[in-house]
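I have a structure here, written as structure tokens, and I will follow up with some questions on it.
Below is a slice of the complex: some chains, not all, each in place.
Letters A, B, C and D mark the chains in the order given here, with residues in each chain numbered from 1 onward.
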Amino acid sequence: MRLTAENLSARRGEDLIFRDVSFALEAGESLVLTGRNGSGKSTLLRVIAGLLRPESGKVTWHAPDAEEEMKAAEASHYLGHRNAMKTELSVTENLSFWRDFFSRRNDNRSLSVGEAADAVGLGGIAHLPFGYLSAGQQRRMAFAKLLVSWRPVWILDEPTAALDVSAESVFTTLIKSHLKDGGIVLAATHQPLGLEKARELKMTGFAGVMEEVW
Amino acid sequence: MSDSLAITKFSDLANPTRFLALVGKVVPWLAAITAILFAVGLYLAFTTEGDYQQGDTVRIMYVHVPSAWLAMMCYTVMAVSAIGTLVWRHPLADVSHKAAAPLGAAFTLLALVTGSLWGKPMWGTWWTWGDARLTSVFILFLMYLGLIALNRAIADPSRAARVSSVLILVGFVNIPIIKFSVEWWNTLHQKASVLRLDGPTIDPEFLRPLLVMAIAFTLLFFTLHFLAMRNEILRRRVTAQRRMAARMASRGDAA
Amino acid sequence: MKYAFYVYTSYGVATFVILCLIAWVWLDGRGRRKDLAELEASGFRRRSAQPTVESPAKGEGT
Amino acid sequence: MTALLLRDIKLSVRAGGGALIGVLFFIAVVAVIPFGVGPDLNLLSRIGPAIVWIGALLSALLGLDRMFQNDREDGSLDLMLMQEHPLVLTVLIKCLAHWLGNGLPLVIASPLLGLFMNMNEVAIGATMLTLLVGTPALTFIGAVGAAVAVALPRGGLLVAIVVLPLAIPVLIFGVSAAYAAVEEPAPFLPPFLILVAITMFFAVLGPLGAALALRNAGD
């Protein structure tokens, strides 16, 4: 199980945000992206999630059982700045939708909706419409989405924004246990996540203008 | 600080619990009187003579006119409740206009249907879009349906109440239009002959059953309205208690 | 009676609609009272009905 | 306040494309009616003003529901609610911007459609004039619906339902004034003045109602 990025570079508008980023992550490893605002953390994560086409380079995913390479996106969960939940539906409805939508054959490592809500400490209010939750509660529920269907790779963009201290430690525990289960975690943060053996990649932002083309 | 201001504020006025007690006492009487009046009204309606001009169809009047009045009165009741919601924020007012909307829709439907049934023999057509009275009543019907839909679309009941109050008040312009449409536009429909400033001009032979039926309809409306309000109060009580139970359960887990 | 059809249909429709209203109010009321009874049976009481129970919310204001 | 007006117009030109959608829809409506009526040019020109008015009414509905919803979703509405300028004034300005971005193009496009419908010059002029006077009323009425929609998770159609009954009088008097200008016996002024009065009435009631609804939709 191995996620590799080779010579990635990406651009926003006409600016090259980063170039020649390469890394390889094995099961149980994690990578933390740091850097100033606008330094390209979210951009890199979106490239890895396949949501943004890299200017050059590629991201690959080798699963031990599959022969050929898959797109990394299909083995990943992505938790972006936005929560991907409908305010009109209740928390349970939201979570079970994502559970069904993500579900794969012979997947026995996923939690049920109720267990996932409990795991992020909000078991009691899962019947409320998502829109009625406070900012931090919404973020927790968005995190619960990662638990209802197992994916080896977690791509987390500032997962702990808007969270209180207890929730932060809950998240850290969940991330650690995901790593122990053989998962891979990529996270962008401004606050230390408390992962011991995480590798760190410091983004610097603005790696040049694409003027060569012209 | 044992009780918040909010709670004492509400218990000064007629609070829901007291209202429920009142409903329990009043409704049986109301229902009984309504039933008696309906019996008398129906008897009168079918024993008085027919009109030489309109034949027996004049008997339709005894359901048509009361339901048309009720359709308008119900909206007026809702508008008054809407003011209660917006100005005094009284929870009973919320309940009142929410409960009244389906009743109003039903009476408006009755007025439309009986009107059509009367129109076919009298004017030779079920419906015409050219008559301001008919179309404004139809609009009233649509507004009732819209209000019902609005109430169902907003989950938080007090917010739903406030928002629909605004709409009720804005829509109230339709009521004078219905009432005076026959004066302002020259149309097929009858001019007012009972509810006018210079006294009724209708033959007392018809007036008697009409009045009895009108009172019966009005009392029926209030009976149903009280009961629907009671149901709504109970519904809110149930949701409040369910939430409380859920909160206490999750609190128990946390502790 | 002339036009009997129209007269009887209008009375019929009126009766039907009014019966529907009555049924709605009645059934709704029965359902709600059943809900309340269920809550009561599961051990939940209104606070105002039992003023002696110490309220969990008291003293929590900041 | 001018700032708000300018921003809203800019947004409606840049983002919503309100003007163009409205005009295109307007054209679509007017384009299909001849199929129903057949090639009878006389009849077409007779019902012309009515069709143009109906088209205008319907295209005024498009996009109306998002008048406040966008501002609510990004939080701007909160800041507007906090200001000391009376909220009614803010709403009025937003209505004005909406009309300039969506209503006015319809008025401007109407002569073209009049030609499609084979209407004569007087009828075209009268229709355009009544539209000019009447469409603001539609916007003001719509503002109430849009304000109500703010409280709804997804307002759209509900708003239209709520709004349409109130818009009917506008339609009736707009059309009858346009007809009166063409057909001889009927005088033009009475229905036209009523139309003006309706617009004035809703220019007051609409913003008031919308402001009230916005205040109460808060969460």
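Just so it is clear, a residue touches a chain if its C-beta (ideal position, glycine included) is under 8 Å from a C-beta of that chain, and two chains touch if they have at least 3 such contacts.
Keep in mind that this is a model prediction, so the values were computed, not measured.
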### Task
Only one copy of each chain type is drawn here, so tell me how many of each the full complex in this file actually has.
A x2, B x1, C x1, D x2
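What we mean here is this: only the chains that are shown with their structure count from here on.
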### Message
Can you work out the whole-Å distance between the CA centroids of subunit B and subunit D?
### Response
32
### Task
Return the residues of subunit A touching two or more other chains; collapse runs of consecutive numbers into ranges.
none
## Note on the structure
Each of the following residues of subunit D touches two or more other chains, namely 153
#### Entry: Touch list for subunit C against partner subunit B, complex
1-4, 6-7, 9-11, 13-14, 17-18, 20-22, 24-26, 28-29, 32-33, 35-36, 39, 42, 44, 46, 48, 56, 58, 61
## Note on the structure
subunit D partner, complex, touching residues on subunit B are 86, 135, 139-140, 142-143, 145-146, 149-150, 153-154, 156, 159-160, 162-163, 165-167, 169-171, 173-174, 177
### Query
Can you list the residues on subunit B that touch subunit C in the complex?
1-2, 17, 50, 55-57, 59-60, 63-64, 67, 102-103, 106, 109-110, 113-114, 117-118, 120-121, 220, 224, 227-228, 230-231, 234-235, 237-238, 241-242, 244-245, 248, 251
